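I'd like to ask you about the structure that follows.
Only one protein chain is missing; all other protein chains are in place.
As written, the chains take the letters A, B and C, and residue 1 is the first residue of each chain.
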Amino acid sequence: MSTTIVSLPDQSTARVPKTNFLTKENGLLSWLLTGDHKRIATLYLISITFFFFIGGALAGLIRLELLTPQSDLMATDTYNKVFTMHGVVMIFLFLVPSVPATLGNFLIPIMIGAKDLALPKINLLSWYLYVVGGILVLYTMITGGVDTGWTFTVPLSTHYLNTNVLSTGLAVFVAGFSSIFTGLNFIVTIHKMRAPGMTWFRLPLFVWAHYAASILMVLGTPVLAIAIVLVALERTTGIGVFDPAKGGDPILFQHLFWFYSHPAVYIMILPGMGVISEVVSTFARKRVFGYTAVAFSSVAIAVFGFFVWEHHMFIMGVSNYSTLVFSLLTMLVAVPSAIKIFNWTFTLYKGSITFETPMLYAFGFMGLFTIGGLTGVFLGTTGTDIHLTETYFIVAHFHFVMVGGMLMAFLAGIHFWWPKWTGRMYPEKISQLAALVTFIGFNFTFFPQFIVGTLGMPRRYAAYPAEFQILNVFSTAGATILGVGYLLPLLYLAWSLKYGEVAGNNPWQATGLEWQIQSPPLTENFVEIPVVDRDAYDYEWLERQKEKEVTTSVG
Amino acid sequence: MSDSTAIVNGAPADAHEHPHPPYQRHHFESMGQQVDATSFAMWLFLLTEVMFFGGLFTAYLIYRNWYYPAFVVGSHQLDIFWGTANTAVLITSSFTMAMGVWSAEMRRKGLLVFFLVMTFLLGLAFLGIKTIEYGEKIEKHHVPGFHYSVQSFVDSRSDKEVFEKYHDKSLPLDMARHTEVYFSLYFAMTGMHALHMIIGIAILAFMIVRARAGAYTTGHITFVENFGLYWHFVDIIWIFLFPLLYLISRHGY
Amino acid sequence: MNHISDVIWKFLVKWLTNFALFPPEASKIAPQMDALYFFMVLVSLIGLTVVVLLITSFSVLYRKRRHPVAVQIEGSTLLEATWTIIPLGLFLVMFVWGAIVYFRIYTPPANAMNIYVVGKQWMWKAEHPGGQHEINSLHIPTGRPIQLTLISQDVFHSFSIPAFRVKREAIPGRYTSVWFEPTTPGTYHLFCTQYCGTNHSAMIGEIVVLSPDDYKKWLADSTSGMSLAQNGERLFATLSCNACHNGRPDSRGPSLANVFGSKLTLTNGSAVTADEAFLRQAILNPSEHVTQGYSPIMPTYQGQISEDGVIALVEYIKNLNSNYRVEQTLNTTNLLPESEGKASGAAARPATATPPAKAPQGQGTVKQ
Partner (left out) sequence: MSAKQEQHLSKHDQLLHDFHDNLDHVVPPRIYIIVGSVLLIFTGITVAASYADMGVFNPVVALFIAVVKATIVVLFFMHVKYSSKLTKLTVAGGIFTFLVLVGMTLADYVTRAWGRW
């Protein structure tokens, strides 16, 4: 009995179909003016990868600087700029759009059986906004960077810095609208464009997750926008909304900022969870355990996500009593995540599991996200938050969630849908290796930070007491491994574009609508709009299909 | 596989078999679906707008409770006449806009153009009045950050006409300084609102041109409808700004 | 490269010899915090182990080779209820426990010795009641509760003592406070943990915990002659506060004797406890803090007194329990017209908002 489910067409005869969304039209303009969600997704994938590696390079610099206790590699202000740019690039230009704008953009219309997103022009517009935001960030970097930290804390950002706060703010503002439009587009599409028979509870969990994330994008981002606008006004004209010298309250800014930036965390992680649901189900050959629970837990996370932001401010002199409310709600929002983890785990139960690369990344996600989530409870609990917040513990925590969770999910998704996207398989063995390297490197990098954080090493320090060095050395060493782990996929995926095996329609024997059409798909996805008469993850249906094919081919 | 691609290569022929109205985007199954989708999208966009202004309203609420006296005398600086006039203007413009949508639905080109122009003019009128009000503030140095002066609050008599109206007590210096917060919010809120008006007016100008070319009287009025939604939303924002900034703090403290 | 590896070696040895997973417990609250912390660590480890065990065992048991055909299972309400309710229960326990610790740390006892800490880019300045000033260090005795009253002169800072498990942000324009009771003498880290600009990582210092006797010695050695309250008293006279706040029956301002800690009713009807934060506000934004029965005639001192000045005043008022000396100083200051002039000048300041940059000047005038 084989250990893989990969079933590729006979390579000697198989070809990647001549007509597909990539070959439909040629020329730069056909890309820059395209309305096709798959092409826009491709554009996004390229630009996002670009910024991911910029952010990664900055992260490398940070780790190098922290190799020694003194700030000897770079001056403190340079270091401050580096970690600020790292934060801005990674959060606003990579994490927030990563899965939704690439995989979501590519898959949601196909998964619900539509020809395209509801608003292709808006979709393209949101990519252009993203690019503008990106260019502004690059401009900021070239013209001396900014050192507010990605949180733009007032009055530091308004009165005490003379770096490019404005251009960065504008970049965040623009990028924010890009994500608003993406989310808006998804919600409309999922509501209005579902194929006949595609009821809400037949939707793949990937779609549910994106629906939840989109709600957060649409309702959260504008509050960040107005906060940024007020900061800009305060910098330029000196109005006094947040200025303590004029009677404003700087903590109000924090409220507005975190009202978006906490839900933003769920904007980042929810789509990743969607990916994991698809991957786990496919490689366990099993319907996701407790489909409804997982679906609703996504929505629950989205809704609760709006009620917990103040747990970023427990020590900032907010009212002690309000921390009770927010801490309690934070505990509630932790529960749906737990539900998801256990449901995925039990999806494996009595499955028929194989261990292709996406599954490995998915396992990585489940392990690391569990740690990230649990350490999140440490910070949501008011008492322990006092000691742990603003230290490397919190850095480790959100890197476990964002890098260990989100990035693993992103890579899982990229590998999983790569054959669909390009029509060719990635090389399995080396990619499995890459997954392993990433996992090891990641733990080496970030686990020591939990300890050094508990010991009290503050975040955003260019120089630190000598006794913390050894753990930082571990961390930096791990970061180099991690770097390799991220470079490998870039290389072999590029290689596979030309030399990868032809994938055929459904290499994974998966059940989603996207796997029933040619890969790469046609410009409008379907020859005719499918009529859906089955639930998601219906593997019996898939078996019946195969039998049918066999009999017809025999007959 | 191969023949399926063949069919798709014949996509235009395929489209020819069941014709769409020219303005139906090809990825929609029916015109109804397109209309629903676009107007739903517009509503979601308005949602983001609500949250955008939401931040400002929150700030206003908090500071009004902190610095009530400053907000009282601050609002006394606003001319209730102009405020009311502006509200009337904006409501009327909302009405003409609604009529515009109606005449588009009825495919009455002349009427449509007429109402759009009316809305356009009323919008300009609103901005005109706002400019007058802003001008006053600039004269009195009540623009935060630009040589802001609390003279007319620490010594209320120094500000003749306002004093005759309201006979405010002079504020102690510390509270008087907080009027700057009031005006910060006043300019932030009305400024954001005015910005939305300007965008709206620009779109209106564009629409008028298209409408005269008969663009919206062929039965496809989504654009007009959605713009209507936007315009009414801007109206609603003002419906709240007007009492908050002009009315609710008129009486002493 | 070479020296780095050398460094690594040195520290590897050092680190392994005194390997620590958490900082020393040097305050009363630390063990309580750690108890909760270890409880959470334990729960997390169990949870993680459960998940990892399940995943691995399932992947072994149900790998394709061993278990070729998957059995489709819809789900199980019972199971799902279990892993909804159990985590929820645990989280709620953590919430309650955490809240208890949190309130302990942020509600100082009445008998706490109060030390003022001013944060500014990029240093910590501690002011002891005895008038001792410290930069980037804090000497404190064991065995008595110590309250820190924090204020920032510019941006957000955060006063963090890992060994005590306490941390509190120093906010511009408002006092915040935190307290602890040191248990073991020694020198511990002091960090600014809220990013505050270029030299954020240089805004560190040391907390020196001394035995009560050593502390007495230290106080004696490092006294600056004048106690904080005495500075305050001088300032109180220079700014002619005593012109109104002198406890005379005809005085225009309320008597400040024993005002600290008392419950006041303000003109706007609200009742407040006169704590440090309130006194500060009452000096800088008087009109919002007028005691009932008095008219809002007090001028604001925003921008005329440095934070240190305000601290001195607050400390003075805290310790003021009779108006006798006030009367004395009043009589003397009446002989000095220029201070009166200063006061009236302060009252009729030009009505333009003063930028905070002015503050140091004010300090200068106060000091001499």
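General observations
Operating definition for what follows: contacts are C-beta pairs under 8 Å (C-beta built on N, C-alpha and C of every residue); 3 or more make two chains touch, one makes a residue touch a chain.
Bear in mind the structure is a predicted one, so any value in this text is a computation, not a measurement.
Screening A:Y44, A:F106 or A:F259 for touch with the missing chain picks out A:F259.
Taking the whole complex into account, chain A touches the unshown chain at residues 191, 219, 223, 251-252, 255, 259, 306-307, 309-310, 317-322, 325-326.
Listed by residue number, the positions of chain B touching the unshown chain are 18-21, 30-32, 35-36, 39-40, 43-44, 46-47, 50-51, 54-55, 57-58, 61-62, 65, 80, 84, 87-88, 91-92, 94-95, 97-99, 102, 105-106, 219, 228-229, 232-233, 235-236, 239-240, 242-244, 246-251.
Operating definition for what follows: only the chains that are shown with their structure count from here on.
Pairs A-B and A-C differ in how many C-beta pairs touch across them, and the larger number is found at A-C.
In this assembly, the chain whose C-alpha centre lies farthest from chain C is B. Remark: the per-chain Cα centre closest to the mean position of all protein Cα atoms belongs to A. Taking each chain's centre as the mean of its C-alpha atoms, chain B lies 44 Å from chain C. Shown for chain C are the residues in touch with two or more other chains, namely 285, 353. Annotation for chain A: residues touching 2 or more other chains are 246-247. Remark: chain C residues 4, 7-8, 11-12, 14-15, 20-23, 33, 36-37, 40, 43-44, 47-48, 51-52, 54-55, 58-59, 62-65, 67-76, 79-80, 83-84, 87-88, 91-92, 94-95, 97-103, 105-107, 121, 154-156, 158, 160, 162-163, 165-169, 171-174, 176, 189, 191-202, 204, 285, 353, 355-356 touch chain A in the complex. Residues 284-288, 296-300, 302, 349, 351-353 of chain C are the ones that touch chain B when the two sit in their complex.
Chain contact summary for the complex, chain B toward chain C: residues 69, 148-151, 153-155, 171-177, 180.
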